[in-house]
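Mind looking over this structure? Questions follow.
One chain of protein is taken out of this complex; the other chains stay put.
After this line comes subunit A, so read on.
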Amino acid sequence: MESLSDTLWDVVICGTGLQQSLLALSLSRSGKNILHIDPNEYYGGPDAAFSLQEAEAWVDRLADPSTANRGFRSASVTRPEGSTGLSFPRAYSIALSPQLIHSRSKLLSQLVSSRAYRQVEFLAVGSFFVFNPAPGPDQKPSLARIPSTREDIGFDTTIPLKGKRSLMKFLKFVQDYQSEASTEIWKPYADSPLTDFLQKHFKIDAQLQTYIIALTLSLDGKITTQDGLAILFRHLTSMGLFGLGFAAVYPKWGGISEIAQVACRAGAVGGAVYMLGTGIKTHESMGDELQLHLSNGETVKAKKLVRSSDSVGEPGISRLVAIVGSTLNGQFEALVEGAPQPAVSVIAFPSGSLHTSAGKVSEYPVHMTAHSSDTGECPVGQSILYLTTVATANSKELLKNALDAFLEAMDEDPRPQTLFELYYEQTKGAGESTKDGAIFNLPGPSLSPCFDDAVLDPVQEAWKEVLGEVDTEYMTFTDREGVTDEDEMYD
């Protein structure tokens, strides 16, 4: 084959995070010459999944300013003293940016139409819980399951009748919120907090408001009425789409990382050349072409370059990942008979439900997803907890406290042990894609605990940018067929 530098690449894609990988998938049947590189030695960029060993190496690299990774900082690993039971490093797959995917998400329909879904196993995301702090000094904190269907609300024994009625009324409203009549009702509240709307229009009390806000998974808990209704609508209409009792799915073996890898593989099958551990040092324009000087010393020519924007460095979120030595019974129960066994549950710690040792109350919610060993992210008998909150001076302590409080609320004897903890902060990426001549910069990843369809649009823009005028349908392919021979018989 020609050497890398002799080829004029139609596009060089830099980075193998979800967006770049989906771009590779979308171009995999285009016949274009594609060079896909990543400065990291692993696939997935900010969406990667790591074994324990890889996670520790990643933490070390982040600590070294010369190899520091854009987008992440303040990472540390702790193996709590005296804990035992951690399995071998490869038995774990820690997702750096775990996200639930709503059943209605465009990501799923694109994976289906592009046939890439066949290589991904999807698991059901089950219950959503709200954390209630201990009511008194000698009492334990608890978790309340959020009823999210009308039948659910009917059966709930903790919500007073009046609350049930207003909640039902609200859910019915959400289902129809885009109608003209409904829009008229919420429009005046569109940009004010959803809690205002709940309070004023539906007379929903503070406790039930926390349930509804929890379902939106809003990072700062201050979601507007307009955004909140859209998310709740997505949640309700996702319910039951792929089976009973769940509204979202999670890809086995590390979430989004798995999708990124499968998408890159589709790119490779389509003939794209892959090189890990290779970034772009500098580049210059030469007429219609770009000259890219790669970190491995080679120089390549390309018509287009697609990469991710620099992170804007604003404080984003704090994350804590904890491996615990318990199956966390009760977290992964199917909600209705005949429903698949969920592998993931969601726990929201509302604003104000946690405090630091100095008595400072949490300003933002903490969101946690609990993953069972069915996710393939930890061995049988253990679970992985992923906690997220807005990064503040206290966020690390608050995440630790949330973890402790959750384990306390599990009410297991002995209390589940934490075997491994990974803490890090992730900064915000640029909000929008930008174009600079032949260079297309994808925006940064979304930090939401829930996959945001908005990240898909810039990928399609980049696709158009590379292909120019096209009449092919985006991400719509038939199954690839290798050569299917006549039957061979072996007896």
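Note that in this section a residue touches a chain if its C-beta (ideal position, glycine included) is under 8 Å from a C-beta of that chain, and two chains touch if they have at least 3 such contacts; residues count from 1.
Convention: contacts and distances are computed from a predicted model.
Among the names given as "Ubiquitin-conjugating enzyme E2 G2", "Ras family-domain-containing protein", "Replication factor C C-terminal domain-containing protein" or "Trm112p-domain-containing protein", UniProt records the absent chain under the name "Ras family-domain-containing protein".
Residue A:S113 is the one among A:S30, A:S74, A:S113 or A:S182 that touches the chain not shown. Residue A:G243 is the one among A:P160, A:P188, A:G243 or A:G431 that touches the chain missing from this view. For the chain missing from the display, the contacting residue among A:A63, A:A134 or A:V269 is A:V269, taking the whole complex into account.
Counting the whole complex, the residues of subunit A in touch with the unshown chain are 1, 4, 42-43, 49, 90, 93, 103, 108-109, 111-113, 115, 117-119, 121-124, 241-243, 246, 249, 252-253, 257-258, 261-262, 264-265, 267-276, 278, 296, 340-343, 374, 478-491.
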